[in-house]
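Just below is one structure, and these are the notes that go with it.
Here the complex is missing one protein chain, while the rest keep their positions.
Each chain carries a letter (A, B and C) given by its place in the written order, and its residues are counted from 1.
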Amino acid sequence: MMPQLSDSSKKYTVSVIGASGYSGAELTRLLLRHPNVRLQELYAFSQAGKQVNDLYPSLSCGKSYLPYSGQQESDLYFLALPHGEALAHVPDLLRAGKTVIDLSGDFRLKSTLEHEEFYKQKKSPDAVMTYGMPELFRDRISQETSISNPGCFATSIILGLAPLFLGESGPIPLSAVNCTSVSGISGAGRSSKTELSYAEMSENVRAYKVGVHQHTPEIMQALGSSATTPSFDFTFTPMIGSLVRGIYSILNIRLGSPEKTETLKRIYKSFYRNAPFVRMRESMTEVRHVAYTNYCDIHIAQATETGSVVIVTAIDNLLKGAAGQAIQNMNIMLGLEETTGLLL
Amino acid sequence: MMPQLSDSSKKYTVSVIGASGYSGAELTRLLLRHPNVRLQELYAFSQAGKQVNDLYPSLSCGKSYLPYSGQQESDLYFLALPHGEALAHVPDLLRAGKTVIDLSGDFRLKSTLEHEEFYKQKKSPDAVMTYGMPELFRDRISQETSISNPGCFATSIILGLAPLFLGESGPIPLSAVNCTSVSGISGAGRSSKTELSYAEMSENVRAYKVGVHQHTPEIMQALGSSATTPSFDFTFTPMIGSLVRGIYSILNIRLGSPEKTETLKRIYKSFYRNAPFVRMRESMTEVRHVAYTNYCDIHIAQATETGSVVIVTAIDNLLKGAAGQAIQNMNIMLGLEETTGLLL
Amino acid sequence: MMPQLSDSSKKYTVSVIGASGYSGAELTRLLLRHPNVRLQELYAFSQAGKQVNDLYPSLSCGKSYLPYSGQQESDLYFLALPHGEALAHVPDLLRAGKTVIDLSGDFRLKSTLEHEEFYKQKKSPDAVMTYGMPELFRDRISQETSISNPGCFATSIILGLAPLFLGESGPIPLSAVNCTSVSGISGAGRSSKTELSYAEMSENVRAYKVGVHQHTPEIMQALGSSATTPSFDFTFTPMIGSLVRGIYSILNIRLGSPEKTETLKRIYKSFYRNAPFVRMRESMTEVRHVAYTNYCDIHIAQATETGSVVIVTAIDNLLKGAAGQAIQNMNIMLGLEETTGLLL
Partner (left out) sequence: MMPQLSDSSKKYTVSVIGASGYSGAELTRLLLRHPNVRLQELYAFSQAGKQVNDLYPSLSCGKSYLPYSGQQESDLYFLALPHGEALAHVPDLLRAGKTVIDLSGDFRLKSTLEHEEFYKQKKSPDAVMTYGMPELFRDRISQETSISNPGCFATSIILGLAPLFLGESGPIPLSAVNCTSVSGISGAGRSSKTELSYAEMSENVRAYKVGVHQHTPEIMQALGSSATTPSFDFTFTPMIGSLVRGIYSILNIRLGSPEKTETLKRIYKSFYRNAPFVRMRESMTEVRHVAYTNYCDIHIAQATETGSVVIVTAIDNLLKGAAGQAIQNMNIMLGLEETTGLLL
């Protein structure tokens, strides 16, 4: 929280570093109409100098992308940079007393070992910030001036599992979790790779990074476990399919002892009773239910007599999985209503 | 096998009952250019009277759909009817000495109990025919005059699991299998449901029938187990996504004791050494690799030290998952080369 | 204008009749967050009784669809009904002093002859309301209590041609206009037709109603001409393609004498100088530039020495082509800022 800025009608000045990618564009869209924000600068690197309106005509924004060289004019900075690049800018911003929300993976993991194994990048042990998942850590977030915003797959999976691990009456014993997720292609960023071209990805589905995706340690850490010394068997198979936006996760859980569907629903509803963006769904959810929204829909699809549970979650990867959640964190940090500017 | 028809240059007369759906159209396409077939009649019900060329202009076929009222002019009949409708026609055809390949679920399950639970339809105990999955039951198929052709999801899952259950050196002990599959929308048939319209299904993913899909008992039966008294924990979550053709299955397997990836590869390669349509892939497979082909691609994606295995399979649901496999069965039954007319 | 309601902070009560289709859902979305509106009732017919949230989970709206039997509780009514059905409700609403915006074709055409030829429905000569295209008729709209909202194709074509016909310095002589438009499939409404299923429309383009589309007379009327006695040669070829939202129109115009591109740009910019939702684009426009916005983008793509001109326009068919334009009309009628609630 920025205590000096508690008046809900006040306008906070905000800039975005790395504004020209898909997450940055989505942040721009949300910030342009946020009632408590005055959007100042949009910084970019390869796209610096270009007009926002040329890259994203749907934004209809008169600004240009500026090169970033350490400017500090705003109250709050979002960083939407490729992994490894936020590290160079965050410390200076924090020293200058700025509020920072970083959308990369640079500050998510406490374990240097796991960071280096999964990101293949060096990391200093103190490059950690509070994990900005409001449904789990709202109180802590409200006390912070810097936040590491969760990954998109991680959001869809953690929200689907958290009530089992972090519920009031303690963790439900379980022995295995197998996650299979389909992501929209925008999750790969604004890209010029042949393998992400329309001609290759239309009418297609492809798994990738099976067992080695960098969101694995992030998921385990948020659930109070670890990717290197897991307390249960965990696999994660990410896929991309023929869609631009959305993540759809199928969570196969093996409980220590069976639970009835109704019991699980009660646990989940209680856990999310104060979460305005989590919707427990009685019927099956699907990607189009959450596309262009900040909701995470959760449906408990199966709970067998032998303890097998299937849970389905859906989010928009660019909103609840990135820019929307970042704004949600900003709202909490600034003492605003959590949903401000996010009920589309 | 039809012993009277062993000459490989001979033309067999073939008709299709239920020819106007997507599987029927794909059968028509394949039969029109099969070197050992003379396609005689295309029978349909709601579409009877219409020209094939009007419903499927890409077929460029001069025939019309005829109503079926028990005609028996051909050597061999394919039935591509909705579940529950083949039952009325198959016995008469068999009595008349015809060769029959049925693409519905009517004759797949030995267990009346499981059939009635999963299909919600009555069934007599003797309505069972040999299960037409050539990679598992080629010899038996070659002796038969009637075959029940496998389901599309079932094909993609059984082929991905069979070497673990039916390999030469006996079954590999395992405790759980979680299957998650994305299917193309053509799997739902030629449909006028709002929920399958382009406006609802573009950029979408949706799970359905979680834990209750009718291919569940078929899969268990083919693997030597049972849906009602399973010997291991089994879940199956089918999804449809924004694609017309293809099934992509992620198989999460929990082995009794860990196996190395190389060991598994050896087991799979050995099992499929004579299977011309199964391709073991060293790198990740994807739907477009198999679209418009009769191949099933299998990739062993992960095998952990704790015994978790992730296997990925891909097929074209209308070919290896329906019409292509049916032609493959026909070739075997007629004593022809298994790949005849199927190397597209 | 409703003179009794001139205070811009006042909330007007609004209901929608025919709220369960795609245009109705888009109206609902816009009205729910419009700062000067209190959304009262959502009326539907075949979907009456269902919860909004079940049909459109992305709306996250607690309301249910009610059957409509003449209720008159609101200040203003939107009607988003199939053609021919608004006629039964509008007169009563007007008699009761309600403000009415009708999205159907029932009140668009002055010519009974043309209405009956193109809609194949009877019509009385007085079933005409002011044509709600703000860029052409803003002043008249601001004086009205009932408005007929334009068709989607018509909007994309009229806005691309109007400066040539209705510009300040009089019409530019021209001999022919050939319009070719690609529409998203949502333009066909929430549908259960096989020909609009995903399996039929993915990776497809199809023309339909060539020369007989009901927007033809609407276009000619707005331009001051007529479909039955046209003052220039006019053809219109509508198509649907593999997209949900958007209309992309290519307008081939044959001028009486050549004009330079720069002259045309000047004419268009002048004509639209006060139009907040028309954007003259220097570079090529495309559908994704306007999707999910109320903008109409116009690009003058070619102007040859022989007088051939090619103009390209893009809109979102559900917004500027339907619900967005309806809200724009409402704003003008209520004396609000034209863009209120529409800058997404």
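We adopt the following convention: a residue touches a chain if its C-beta (ideal position, glycine included) is under 8 Å from a C-beta of that chain, and two chains touch if they have at least 3 such contacts.
Nothing here was measured: the structure is a model prediction, and the numbers come from that model.
Asker: I'd like the shown chains that the missing chain touches, ordered by label.
Answerer: It touches the following shown chains in the full complex: A, B, C.
Asker: Can you work out which residue in C:Glu85, C:Glu117 or C:Glu286 touches the chain that's missing from view?
Answerer: C:Glu286
Asker: Of A:Ser191, A:Thr228 or A:Thr339, which residue touches the hidden chain?
Answerer: Final answer for the missing-chain contact: A:Ser191.
Asker: Per the definition of touch given earlier, which of C:Gln71, C:Thr112, C:Ser308 or C:Thr340 contacts the omitted chain?
Answerer: Residue touching the chain left out of view: C:Ser308.
Asker: With the full complex in mind, choose from C:Arg33, C:Lys50, C:Lys122 or C:Arg206 the residue touching the hidden chain.
Answerer: For the chain that is not drawn, the touching residue is C:Arg206.
Asker: Can you name the residues of subunit C that touch the chain not displayed here?
Answerer: 176, 178, 180, 182, 184, 200, 203-208, 210-211, 233, 235, 237, 239, 241-246, 248, 250, 252, 254, 284, 286-288, 291, 301-302, 304, 306-308, 310, 312, 314
Asker: Across the whole complex, list the residues on subunit B that are touched by the chain not included here.
Answerer: Against the missing chain, subunit B presents residues 33, 54, 57-58, 60, 202-203, 279, 281, 283, 285, 288-293, 295, 297, 343-344.
Asker: Determine and list the subunit A residues touching the chain excluded from the picture.
Answerer: Where subunit A meets the chain not shown: residues 22, 184-186, 188, 190-194, 196-203, 242-244.
Here, only the chains that are shown with their structure count from here on.
Asker: Could you draw the chains as nodes, link the ones that touch, and say if you get a line, ring, star, complete or other?
Answerer: Complete.
Asker: Rounded to the nearest 5 degrees, how far is subunit A rotated relative to subunit B when their C-alpha atoms are superposed?
Answerer: 180
Asker: More than half overlap in residue numbers between the two sides of the subunit B-subunit C interface, or less? Answer same or different.
Answerer: Same; most numbers are used by both subunit B and subunit C.
Asker: Looking at C-alpha means, what's the farthest chain from subunit C?
Answerer: B
Asker: Taking each chain's centre as the mean position of its Cα atoms, how many Å separate subunit A from subunit C?
Answerer: 37
Asker: Centroid of subunit A to centroid of subunit B, CA atoms only: how many Å?
Answerer: 39
Asker: List, in ascending order, every residue of subunit C touching at least 2 other chains.
Answerer: As it turns out, subunit C has residues touching two or more other chains at 202-203.
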